[in-house]
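The complex appears here without one of its protein chains, the remainder shown in place.
Presenting chain A:
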Amino acid sequence: MKVLNNVKAVSEALEVAMEKWDDVVVYGEDAGYEGGVFRATEGLQAKFGEKRCFDAPISEAVFAGVAIGMAVNKMKPVVELQFEGLGWPSLQNILGHMGRMRNRTRGKYPTPVVIRMPMGGGIRALELHSEAMEAMYAHTPGIKVVCPSTPYDTKGLILAAIESPDPVIVFEPTKLYRAFKQEVPEGFYTVEIGKAFKIQEGNDLTVVTYGAQTVDCQKAIDELEEKNPDVTIELIDLRSIQPWDKEMIFESVKKTGRLLVVHEAIRSFSVSAEIIASVNEECFEYLKAPSMRCTGYDIVIPFDSGEAYHQPHPKKILVKMEEILNYKF
């Protein structure tokens, strides 16, 4: 076992993958010599050489497109986008080709590319450095989307993504890169894509979240449970956004009868919209209150001075949980 934070878990995953598979290459802006702005790829070039870990020119469209060509020609590229919001030029290739190539060649040329990107706010960054647009990627057919929140899941999900025969986007919550450490097994292991993780059991309310909000939710739940010792909350870390673990969430909602979904991404057409719609379809007669959500608003992510208005906060989550628990038909 090693004790790692999230960003070190990324490096560890990439190192293990590069040792395991000769055809894994890692690149992105500054990802080579310096190891990226967050140092997620630190040490990889020194260990594996410039052939396998290198700096890409600042041209996101091309390095997503090149990854598609590499994957068509049977390599396993792992691309680092410096920040999610700086990756918009790559959408042309991610949405227009990466998700479609398997289908348009009827399976002949799958594109098992992995694209990693730091996401989310709370890091006092500049404009376009705090985006959370995971729903847009999850909405795109042919692409899988994961968002780990712990070092164990980070390493396991990145390795699962690289092993996957399908393209996978890995969202890494920037705020959690160095937030805490955890024991992580050495060597190769995977966390299955599509499986959620139950952080704690409870009977009265199911809270579903992912990314940096797992920490906010835990804080809110601790406070609520302390105030109300007879109330217990079930907290689920989604981990995998597309596909997502319907089974675990439906089972939990059927038990608790109440659902809150929490994320920092903007509200409309979001991951919470999808989960709540699905719960309505599958668990309607079990519900004791309307399913609710605590999310960012439908606004351009505010600069640092206004960011607190937008981000879910333990207090906001707490208020929302109480609203559901106190709901009367």
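Operating definition for what follows: a contact is a pair of C-beta atoms (placed from the backbone, for glycine too) under 8 Å apart; a residue touches a chain by one contact, two chains touch by 3 or more; residues count from 1.
Here is the rule we use: contacts and distances are computed from a predicted model.
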| item | value |
| --- | --- |
| Listed names "FeS-binding protein", "STAS domain-containing protein", "Pyruvate dehydrogenase E1 component subunit alpha" or "Carbon-phosphorus lyase complex subunit PhnI", matching UniProt entry of the absent chain | "Pyruvate dehydrogenase E1 component subunit alpha" |
| Candidate in contact with the missing chain, chosen from A:A31, A:L44, A:M70 or A:I221 | A:M70 |
| Which residue of A:A13, A:A40 or A:A56 touches the chain not shown here | A:A56 |
| Sole contact to the chain not displayed, among A:H97, A:K155 or A:H310 | A:H97 |
| Per the touch definition above, residue among A:K8, A:R116, A:H129 or A:K144 touching the missing chain | A:K144 |
| Residues of chain A (touch criterion as defined above) contacting the omitted chain | 23, 25, 51, 56-57, 59, 61-75, 77, 89, 92-93, 96-97, 102-110, 141-142, 144, 164-166, 194, 243, 246-247 |
